[in-house]
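Data block below; observations after.
A single protein chain has been removed from this complex, and every other one stays in its place.
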Amino acid sequence: MASEEKGTIYRIVDWIDSRFGFSRTILRPAPRYSLSPTYWLGAIAFVVFLLQGVTGILMMQYYVPSPDKAYESTMQIVSSVSYGLFIETVHLYGAYAMIFLAFLHLVRGYFVGVYKRPRELMWIVGMVMGLAALAMGFTGYLLPWTVISKSAVDVSIGLINNLPDPIRGMIVYIIAGTGSDEELLIRFFSFHVVVLPVIIILCFAIKLHMFEVHGASEPLSEEADKREVKWFPDVLVYLLMLSFVFLSVLFAISAIFPVEFPPKFSPEVAAQYAPQPEWYFLWMYQILKIPIFEGKTGVQAALALIMLIALVVTFLPFIDRSEKRNPMERPFATTIGVIAVVEIVILTIWGALTPGKGVSLVDAIIILGLPILIVGLISRAVYLRYQHVKALRMPKKFAWEFVEASTSSNLLLFFAMSFFIAVGSCSISMITMSTNLFSAIMNTISLITSIIMSVWILYSAEPRNVLRR
Amino acid sequence: MSSTAEEKTVMKVAEEEVINESRRNFLKSMAFLSAVFAFSGILGIVRALGPIQMKIPEWPRIKVANIKDLKEKEPIIFNYPLESTPNILVKLGKRVTNGVGPDEDIVAYSQICQHLGCMVRFMPAGSSKEFPDRDLFYCPCHAGFYDADDGAKILAGPPLYPLPPVKLEYDSSTGDIYAVGMGPPVIFGKGPPGSTEVWRDLIGGKLVGGG
Partner (left out) sequence: MDRFQAGVLAILIFQLVVLAYILYLDPITSQNKFAAGLSAELAASALIFYLYKNIREDYDQEWIAAGIAFIALVILLMIFYVR
């Protein structure tokens, strides 16, 4: 059975490939070091995007994009369509997953320095994809026409209305037309279903092509296994394995926590719900709540700040011109990166804890300023200690085989330490905000644990282990 | 396994020649079949393109309590028809128009206030200053008063619609009380305020009783 089947399948694949020719362009052999999960974050994000497409097309057969019927048609999908609730839930959690994976992909790319020569434009195309993904989340959120989603969109359009005049008119007109509910919904629907997916697919095609031109970014250690593996079946099996693991977890979560909708939007019911954007926008919303950004000029300043951050991240390859890629050799960039990630996480958690409430300037300075101080101090300690070591090595006592075999072991170590530093910084900020004894104790325990873990990682990767063979 | 990289590469090259060819072929076939099964499962969702179920799910019929366990003027909270929609059942002690039971005094209404969704509580006659001679459902959020003796209609306060009644059935042989439906208006949050389309109470959540 075995050899005949192998022959048949291989013959079919070879026949197809000799006609399509993909194995000469995009399905080329991959170096073995790239069969590691951190190299595939973008690919898994795209697999989730495809899943969103499939579930979206299935839902589109029943959804009606008109303010009278949007909520009712969504309820019909959830209650009367075969697998409707499952499809709706997967679509929602898939959207969260796609944005989260895109964020991880960006963070990993930043710390390993993939945007350096010759991949600068790949980074920019990737940023366009990321912004399109966020826009898809924003437009899709309105479609069920529930209380929370319409209120959130109203707040966002209110914010955009603060921009200076020619820009304001243009953006509001593109997004909302003349302002009636029907036009708003139809425009959001068309952006969500046609414009943004086309942008994402085009950018994906460009990036895929550029990826085949430049190859996978080289790993940071010189002993990486550079032997190549064939695309069919080895790389395909790896891609399927990672995708299935991810989809399996996604479906399990969808099974246990099916989506429940708030009531339909009407101005009376909307009065009692505090509008809250989705979690991926919470950090921006929280920045806007800080008192120095009050009033029209304040909002303009906040929007300008956020736009500046987006521009800096997009044009990073032209700002950071050094050729070094190892995080241990780029102390400044790495520290700024850790601070940025920690701040975004803190702002998001803080935003989730204070729905609808304002924040005071003193709180903001403490909660946002302390982590900068802590991360800065720890980073200085790390770099002072290891300035003579080019890359961290995993010590013998951590010799789990999969970690040792992975050529990203030093990256893994660095991620682990960054994670614990982030948790520790969060905990300190949360301690100052604790409202009861229990949460203060939990945050203190979390802080002590993260300090112990960070110190353990630091001290178990001693320099002398590097020299001893 | 835990040697240096060079030794590992040498070992790997050597191992390649002694790879178990039959095991590899076996695994290839198994992996292929496994992928076929997994994709068949995923493709199952195209059933969503099939005919939709036109009828709304039916009202569940669940037992709320037994009349022996009910004490006068002591309410029982139960969820119906969804797990997220609580209701109050109470034995009033005096005959009312829509009461069930041997004395026609057992009624149940949605616990969710029609104004802004707070939970109402039962106040027996004589416990409130404003309406001392009536049993009330009182909403503490904005001081809404519903008349428990008269179909939970509004006596005072900001609510605009009465509390939706739960349709009860009393089984005189066993003494069990069943919830079998809801009357208008729609439960707060389930549909347009004041709507009479009570089928909306059945969607948007988990039905009680394994539905």
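Structure notes:
We just call them A and B in the order they show up, numbering each chain from 1.
Just so it is clear, a contact is a pair of C-beta atoms (placed from the backbone, for glycine too) under 8 Å apart; a residue touches a chain by one contact, two chains touch by 3 or more.
Keep in mind the model is a prediction, meaning the values are calculated, not measured.
Screening A:Ile12, A:Ala252 or A:Leu353 for touch with the missing chain picks out A:Ala252. Here the missing chain is touched by one residue of A:Thr38, A:Gln52 or A:Ser80, and it is A:Ser80.
Not every partner is drawn; the one left out touches chain B at residues 1, 12, 15-16, 19-20, 23-24, 26-28, 30-31, 33-35, 37-38, 40-42, 44, 47-48, 53, 57, 206, 210-211.
Within the entire complex, the positions of chain A that touch the omitted partner chain are 35, 79-86, 89-90, 234, 237-238, 240-241, 244-245, 247-252, 254-256, 258, 400-402, 405.
Everything below uses one rule, namely that only the chains that are shown with their structure count from here on.
A straight line joining the Cα centres of chain A and chain B is 34 Å long. Partner chain A is touched in their complex by these residues of chain B: 1-2, 4-5, 9, 22, 25-26, 28-29, 31-32, 35, 38, 44-50, 52-54, 56-57, 84, 116-117, 189-193, 200, 202-206.
Put simply, chain A touches chain B in their complex at residues 1-3, 5-6, 9, 54-55, 58, 61-62, 75-76, 78-84, 86-87, 223, 225, 233, 237, 240, 244, 258, 260-264, 266, 268-269, 272, 396, 399, 401, 404, 469.
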